[in-house]
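What you see is part of a larger complex, with each chain still in position.
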Amino acid sequence: MNDLPFDVSPTLLIALPGLRLYALCAVLLVIKMIAVGIYTGVVRSRLKVATNPEDAARFGAQLADTEPPEVARVLRAHRNDLENIPAFLILGLVAVLLGAPSLALKVALIVFTAARVGHSIAYLRSMQPWRSISFGFGMLSMLTVMVLILIRVFA
Amino acid sequence: MNDLPFDVSPTLLIALPGLRLYALCAVLLVIKMIAVGIYTGVVRSRLKVATNPEDAARFGAQLADTEPPEVARVLRAHRNDLENIPAFLILGLVAVLLGAPSLALKVALIVFTAARVGHSIAYLRSMQPWRSISFGFGMLSMLTVMVLILIRVFA
């Protein structure tokens, strides 16, 4: 195997175009996703409901067989994150590693991050058509990254 | 820090064995996952039900307290994707980055992608034992990638 004749520097890849911006967006998106998760707990404790008997006992909350609508809404917003954010982050990293055209990739990263923040706010505040619009911008960014990947794959 | 004495090319990694095929499979799998997500909306609008009051008002749909069985089925298919596809894509990328044996990795990527497409079709059409069989092939591919990773880690 033609091993390289030098040690790999820990900073070998940091200069890959878009990697720093990607990393920043990944941190922001995961923080946003965690915030929605924490908000589930906030809404539950405000309504004094718990899903697990051991939590109901511990916090003196009422055990809810089905989630109250306010909690179910936050869970849906969170699930929509799970359906979109990990997939986008994987594709975004692949695009960076493939050396995808840097400007288009950076725009897609920024638009996706902003769109998903907007989506969470719009979902939790029941704001339509803003929820659908922000979802659409997120999806457009995802499709852009896919096209950038396919350009590199078939280049 | 022993920085390399040259700039990193954006195309440094594109020649990593398996990276292009991995990228192609990642795009296909995410498109498939998004298709299942969109299909949820299609089924809801066909049944004229909505989960959010603001959507019920906007589309003149009925607000569903619990999801109709047709919608619940699509949600389960989608959730099964969420349980398997991001995990596989992360492991697959790690295997590529570790320089895992290329042929076995490529077979695992192709089998997983085909199996998950089959799984969605079988789930949405209630086709057993095909749903279980395609799930099993997906799982086998995932285990193969794990073994390939462990071989490199302990090499």
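Read from first to last, the chains carry the letters A and B; within each, the first residue is number 1.
Heads up, the rule we're going with is that contacts are C-beta pairs under 8 Å (C-beta built on N, C-alpha and C of every residue); 3 or more make two chains touch, one makes a residue touch a chain.
What you see is a predicted model, and the numbers here were worked out from it, not measured in a lab.
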*Given 2 chains in view, how many copies does the entire assembly contain?*
3
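Here, only the chains that are shown with their structure count from here on.
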*Where chain A and chain B are represented by their mean Cα positions, the distance between them in whole Å*: 16
_Can you tell me which positions in chain B touch chain A when the two form their complex?_
1-4, 7-14, 19-20, 22-24, 26-27, 30-31, 33-34, 37, 51-55, 58, 66, 78, 82, 85-86, 89-90, 93
_For a test of understanding, state which residues of chain A touch chain B in their complex under the given definition._
6-7, 9-13, 15-17, 66, 73, 76, 82-83, 86-87, 90-91, 93-94, 97-99, 102, 126-129, 131, 139, 142, 146, 149-150, 152-153
